[in-house]
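One protein chain omitted, others in place.
Lettered A and B in written order, each chain numbered from 1.
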Amino acid sequence: MVPLFVALLLVDVLLQPDILTKPQIGLTIQTALPLILVTVAQCIVLLTGGIDISVGGTMVVANVLTATWVGSANGATWRLVLVPLIGLILGGLNGTLVVVGNFEPFIATLGTWAIYDGIALQILPSAGGATPAALSSWAQNVTNLIPTSILLLVVTVAIWGYWRSTNLCRHIYSIGSDEARARLSGVNVRRTKFSVYAIAGLLAALAGIYLALITGTGDATIGDGYILSSVEACVLGGISLEGGSGGVGLAVAGAFILTFIDGITSVLVLPPWVSIVLAAGLLIVVIGIRSRLVKFS
Amino acid sequence: MNTVLHEKTAPLAIAAGLGRSVMAAARHQPAAAGAFALTLMLFAAATAHSLGFASLSNVRTLSIFAAFVGLAAMGETLVIIAGGLDLSVPWLIDFGGIALSQMHRSLHINLLLILLAVVFCGMILGAINGLLVTFLRAPPLIVTLGVGGLIEGYLVAVGTLQSSGDVVPDGIERFANANIGPLPDITLIWLVLAVLAACILSRTGFGRRIYAVGDNARAARLAGIHVERVRFATYVISGATASLAGILLTGYIQTAYVGMGADYLFGAIAAIALGGTALLGGTGSSWGTVAGACTLTVLAGLLPVLGLNTAAVKIVYGAIILAGVYFARALQQIGDRDRGSHTLCEIQPAQPDSDSETAVGIDPSRAVGRLGTRQTTGLGR
Partner (left out) sequence: MPPTPRCEVGLSLRHLEKNFGGVRALADGSIKARRGEVHGILGENGAGKSTLIRVLSGVISRDGGEVILDGASLRLGSPAEALRAGIRTVFQESSLIPALTVAENVFFDRLPIGWHRRLRIRALHRLYASLMVALGARWLDPSVKVAALSVADRQLLEVAKAIGASPNVLILDEATSALSLADAEWVLHQVRRIADAGSVVLFVSHRLQEVKAIADRVTVLRSGRTVLEAKLDETISEDDLIEAMLGRRLARLYPKRQGVTHSGTLLRVDGLRAGTKLGPVDFMLKAGEILGLTALPGQGQRELLMSLSGDLRFNGGITLAGRRYAPRSPAEAQKHGVFMVPEDRQSEALFLRHSVQFNVTCSVLPVLTRGLGILDLRRERAVALSGANRVGLDSQRLVNPVATLSGGNQQKTIFARALLGQPRIFILFDSTRGVDVGTKADIYRLVTHLADKGVGVIFYSTDFTETLHVCDRIMVLHEGHIVGIAPAEAWNEETLLRYASGQPLARTGIRPGAQNMAN
């Protein structure tokens, strides 16, 4: 996966040499960051052997809240702190359905996706609203000493680096690898699964907030595209849908690959179908290569 | 005399017979019966709210929309029972519609031939899904998503027909808007095919194999069933029904465009789940999916009547999916219990005298079985 990532990066750089300037790097990461956050959310759920369709819904709820509830009045900016918590609650609801209700993750999150999407649509029926201006300009800034998007990416990576050495991470891999044995070894499977869905909700909400800040508006329909893209990015990054194998870092690389493909096709002014076919074809090729490798290993 | 008497009692006898068979069916497919009952209740509620809901024209319209959901979900029902998943359905629908228009414009041949050609192409696309899933042994979710992307790319590439209603063949347009007796053509086609699918599932060897493969693919293989062939066939069938849904949808809305099938991506799966088919495979029925399609359609028709906006509709829709799946599962378990199984509901296969294999969700012996399977796969099977 890394060679592919590097190759696409090189192509991108060759096509537009000025991409290596700081503002351009900042912009590229800014474009990729929402998908990266959602991908990380999807990734940890996939690692346990589940799937979260509702990330799109959670994302738009946070998105429209940021553009309305938070940005509605001058003194309301502090409410931004509450939005991730709402994401945590929505994710926790998914976790409850899966853990307590024994729903298949696909169906549970399919249902909550519709619900969350509806809630977002109720809050903001058509695209609009406004985000706090100061925050938005901070988020959009790519000419700082360190562009905000780069800063946020570094923070994300740092948190992930810390998280990787926690017991929660080990338990997630254990559950994905073999749920029964994980339980025998003393892992609290239910609590871990619940936490995973809740954290995924939190991350999806962060993605929604960030997207609102960089666009300056809210839109209750932007979430849908991220659902399948996040799964795609994870698969490109080598996450197994059966759980237990793959790394968050590679999933992030997968998200970048998708972003690069979009970037390259738009720079070359290729017709839109090229990027669709490229992404889909790549997915099948990657899956094909991987299953061959597994076969012969 | 005799005949008069006969005429008088005949409807009663038929009704009684019908009632009996409905009861029998309900016992056999409690989840499907539950979804049908839910549909009726929703329908009654809507009618109570506004009488026009039960008008013939409205029922016809609803039945057509249900037919689209039902057709989109029909092949996928088989795929899911066999333990797979087909996310390429919406793009297959797009393909059906657009290919119909394209072929009609460029080829000047009999409409029926065009229809057959489109469905055949849909089957080939389904076959690609099937080949990739069976021979790459890749997760169907990703493979069918990828194939869907490829189809979308292709459709966008060959040039979309943005609302070019004039290219939709007149014949199919007329057919899609006509009725046979009280029922619209489209509904009739759907119901006939649903009966066919139900027969395949319950009365043929192929149907048996579909259930077997979905319940336990490893056991099916060791029992001498060609797992790959069965799975492959279900994807081909899904390609056929989805592209047929696309053709009829194009005829009905008199246009074809990329994205016209988008609503059916999760809609079809929701209908299947509402009908009591487990997404993990092995159980379910064609009737369940028919019932699920009806429930979703009546719901979608009812909510605006109640004065709910799109947002509220979505929320209720999601809640009904969750509640419906929950109750479908509960009903199915009650049905299983009636047939002598307490164990299924606890997902605890009975192990009265088995020492070395337990049952429970946490089942180490199964874990070992899984391990063994993995090992053998690793060995080059």
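One rule holds for everything that comes next: contacts are C-beta pairs under 8 Å (C-beta built on N, C-alpha and C of every residue); 3 or more make two chains touch, one makes a residue touch a chain.
All values derive from a computational prediction rather than experimental measurement.
Novice: Kindly state which of the options B:G181, B:G224 or B:G307 is in contact with the chain not pictured.
Specialist: Touches the omitted chain: B:G224.
Novice: Give the residue, chosen from A:T21, A:S72, A:S126 or A:N188, that touches the chain omitted from the document.
Specialist: Of all options in A:T21, A:S72, A:S126 or A:N188, contact with the hidden chain holds for A:N188.
Novice: May I ask you to list the residues on chain B that touch the chain which is not drawn?
Specialist: The list for chain B reads 203-206, 208-209, 211-212, 215-216, 218-226, 282-283, 336, 339-344, 346, 348-360, 362-373, 375-376, 379-381.
Novice: Please identify, in ascending order, the residues of chain A that touch the omitted chain?
Specialist: That gives, for chain A, the contact residues 161-162, 164-167, 170, 173-174, 176-178, 181-188, 244-245.
To be clear about the criterion, only the chains that are shown with their structure count from here on.
Novice: In whole angstrom, what separates the CA-based centres of chain A and chain B?
Specialist: 31
Novice: Give every residue of chain A touching chain B within the complex, in rising order.
Specialist: Residues of chain A touching chain B: 51, 53, 97, 101, 103-104, 106-108, 110-122, 125, 178-181, 183-184, 228, 231-232, 235, 241-242, 271-274, 276-277, 279-281, 283-284, 287-288, 290-292, 294-297.
Novice: For chain B, which residues are in contact with chain A within the complex?
Specialist: 132, 136-139, 141-143, 145-150, 152-157, 266, 269-270, 273, 278-280, 309-319, 321-322, 325-326, 362-364, 366-367, 370-371, 377-378, 380
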